[in-house]
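Of the protein chains in this complex, one is absent; all others appear in place.
To keep things simple, chains are lettered A and B as they appear, and every chain counts its residues starting from 1.
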Amino acid sequence: MNIIAIFISPLIALITGMFFLGISRKIMARLQWRYGPPVIQPVIDVIRSFSQMSISHGSLFDFGIILSLTGSFVLILFLPIGELCPLTSGGLIAFIYLMLLGPFGLALSGAIAANPNSSIGISRKFLLSLSYEIPMLLVFLSVMTYYGTISLVDIVKIQASSGWAIGSWTLVLPGIAYFLILPAILGVRPFEVVKASQEISSGPIAEFGGKHLAFSTLQHALHMFVGLALFVDIFLGGWTLFGLLDFLSGTAWFVILGIIIFLLKMTVVFVIEIFINAVYPRYRIEQAMNYLLKWPTLISFIGLIIVVLVK
Amino acid sequence: MSLEILLIIAFGGAFLVYFSGKISPKLRDGFAVFISLLLVLIISCLYGKNIEKTFYRGFFGLPLVLRINMLSWLFAMVISSIGSLSVIFSLSYIRDKEKTDFYYLMLLLVNSAMLGIVLTGDLVSFLIFWEIMSWTTFFIICYKRGSALAAGMKYIIMSIIGSMAMFIGVLSIQTNFNTLIISELSAKFTSASSGYILFILITFGIGFGVKSAVMPLHTWLPDAHSQAPTPFSAILSGVLTKMGIYGFILFFYFIIGLNKFLGLGPDVFNLHYILCWIGAITIVIPTFIALLQNDAKRLLAWHSIGQIGYIILGISIGTSMGVASGIFHMLNHATFKALLFLTVGAVEYQTNGVRDLNSLGGLAKRMPVTFIAALIGAFGIIGVPLTNGFVSKWMIYKTLILNTHPFLAFAALLGTWGTILSLYKFVHNIFLGQLPEKLKNIKKAPFDMQFSLIILSIVIIFFGILPGIPLKVINSIIGSAGFSALNISSIWGIASKTGTLNTINILTAILGVGVIVWLIFKVGRKSKQVDQYDNYAAGFPIPKDKYHYTVEYYAPFYRMAAPFLVDIFDIIYERIAKATENICDCIRKIYTGYVGNYVMYIVFFMAFLILIQLKWSVF
Partner (left out) sequence: MDRNQISKWLKNPAKMANKYSFHVVYFCTGCGIIEIPPSITTRWDAERFGIIPVATPRQANLFLITGYVSTKTLKAIIRTYEQMPEPKYTVAFGSCPINGGMYYDSYNTIKSLDKFIPVDGYIAGCMPRPEAIFIGVTHLWKLIDMDKADGYKRYREDYEFYRENQEQLFGELDWPPLFQNKES
């Protein structure tokens, strides 16, 4: 079971991530009253980038992007998708730390390119990460304290019996806070600060061409997948549907239905985020930091105080 | 091998090195390396022994005792290993400077004094070795003269205040319990009152707090660590600050005892909970002040204060995993802070003293070994999985979350994010980005510098993949302090009821996926190698030296947070020092230099005495 899961999980994540990138462009186009590219377009872009012969600024340039994509794939292995969770080691804390590898690899590789646009992009990326990590950590701490465990699989299993976390009155504030910072995690507007095309010539990926660009697109897709999957796992009950389908528990059908329900929930959340993306312009980094450190932090802080008082 | 021979080798070796330096430099270098490695060897042979031995009766009527147990052994290993690596590093660093004999003498004396501190069994020799350590450190901090003198002055004054506080504590213990031997004191303290324990903790706490730079007493550290010569900064940050931690552990758990320490004070304002909060504040504020620094060594020095906060938090939380994580983080911090300081030393040596982050850049291509070492050190201090920093931080978070202290866990996690930002700035401004024209001909660091860097990097990764090896030692330490032992399932896992940590899982995942991704990367078309001047600049030629973003690297954050991130305590202490100076200046005016004034003082004082004798017949 675990061996199959090790191979299937990254595949599901990759396909779903590319699907999300595709439907994001299609939905944005339809909202703007035009036809838009086919949903398959990101796959075509990746194939085309991969077939180009690009430049490289040295072995660190290659190593950085490999580290970044490796980090994202390893992160998928530690994430419960449906009921498949191949590796559980260290729980949510190790997960938060493994989330560092992706952006750090991209930062190394972009900075060695000796382009100040990359450096500025990376500094803004880290500042934005700091700003959204503060409410995100408060949210995770509230959930971990309330459920008394640090393992992601346990958190989902508890929700199967006691209802979705975002419905319980102690955890509704952290849920709202996480929903407010979700655009920053995914990199959609108004927090699309890092890959801002016009202001800093696409930031860290300014010197990426060919296979480096293909890898960075895949890494972006996986990173989006992880952000959404965490939200669904922690707040929306993961792969369970209020225990309605427990009679199938233990069979292969349960696993497959679990994955389908999981992906459906993620798609719903993602479409809502695309609608937000279509409406807003891009914030400057100071405005983004000001917003993220004000309202979501306040709401998650109050949520944490409520959890501590209840416990 | 008995302990006094160890100390004699340590101290005698220091003087031997000094005198052999008068004969020939090569002899001195050889002796220095030989003595340091000999000490490491002897201490590693003492593993697992529990000796206690009175080595001198009758020092003013008090016996002086030496002892070694697991805690002392761990600290002694850390001291001697980091010391020997630093000595090997100094071989090239100090070679062309003046007063090298004096430097080696003081370096080895500091190491010996620190060994003395952890190997004593009574408080008198503890104080003696503490004082030796303080003033030898003062001498080396002032090695460079100039602005280093002010930094050394600040350090020695604060250190003396701490030592005097400790002296008061020792005097009161002697008058109350009539013994100063540590193993006997732990029995006597069970009968002491809470108020007395609080008094002892405050006096000794000031002494240890100054040395280990806990929040209100930390102001000497940034200046001292940045002005000292770099191999010694590595020892200062890595090991010297841990002497305060050793004192804290000794007092909290071995002298005062676990139950009394945790029960000190009313329910919410437990002393150990207040210490946890002091540790939490020490994590957050210095780490973000480090973001604003422009000098590489000052940035690392502020980080030292922050990481000490983690250790204090771990030690004070009072659970077995917390104390274990505090001690483990002490070990880890010694390795990666020494590594980071030594990389700055290598860069400084090759660029003839340039440490300013705003003027370096792009050195990764010229000094690859130094860059990889700095990267591994940065990964360690951030806590990326597979390094030892990750394991100790994981343990701290777990114990904080599962004992429902989420705000402390939040402070600790916030410290990690500050660390990520500032260490990335450190690595980026020195090693990444555009190589300036004047640094185009930098050569690689010499081999003895690379040797220390490589050894420390290997230790960081080795302890990250197999954390069970140091954790076994730590398990026995906390077992002897009265905690329940950790469940270390094998040398790569820490198991507990709610969530286990299995580093081999993470290692195989990262390696396996990494190999597959690398193979896919190789399948693509081969890239063309270009140099840094073939870059995107909107069709314009790349300006040399100006296409680099280093100054004010996190500019929006500076604008937002710089007014709040001031070192209040530094300003307060400077004001107090200035006020004292002014008062003393006023008092100085008594000495007018005019003999008539002095005669007048004598006559008035005699008149005053005669008046008292007439009125109250005192004499």
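Brief remarks on what is shown
Following the convention adopted for this analysis, a contact is a pair of C-beta atoms (placed from the backbone, for glycine too) under 8 Å apart; a residue touches a chain by one contact, two chains touch by 3 or more.
Note that the coordinates shown come from a computational prediction; the quantities given were computed from them, not determined experimentally.
Here the missing chain is touched by one residue of A:S9, A:S109 or A:S202, and it is A:S202.
Where chain A meets the chain that is not shown, the touching residues are 25, 29, 32-38, 41, 44-45, 47-49, 51-55, 197-198, 201-202, 205-210, 213. Contact between chain B and the unshown chain involves residues 534, 536, 538-541.
One rule holds in what follows: only the chains that are shown with their structure count from here on.
Rounded to whole angstrom units, the spacing between the C-alpha centres of chain A and chain B is 37. Within the complex formed with chain B, the residues of chain A that make contact are 10, 50-58, 60, 62, 65-67, 69-71, 73-74, 77-78, 87-91, 93-94, 96-98, 100-101, 104, 107-108, 111-117, 119-120, 122-124, 126-127, 129-130, 133-134, 137-138, 141-142, 144-145, 148-151, 154, 201, 206-207, 210-212, 214-215, 285-286, 289-290, 304, 307-308, 311. Across the complex, chain B meets chain A through its residues 362, 364-365, 375, 382-385, 390, 393-394, 397-398, 401-402, 404, 406-407, 409-410, 413-414, 417-418, 420-421, 424-425, 428, 432-435, 498-503, 505-506, 509-510, 513-514, 517-518, 521, 524-532, 534-538, 547-550, 553-557, 559-560.
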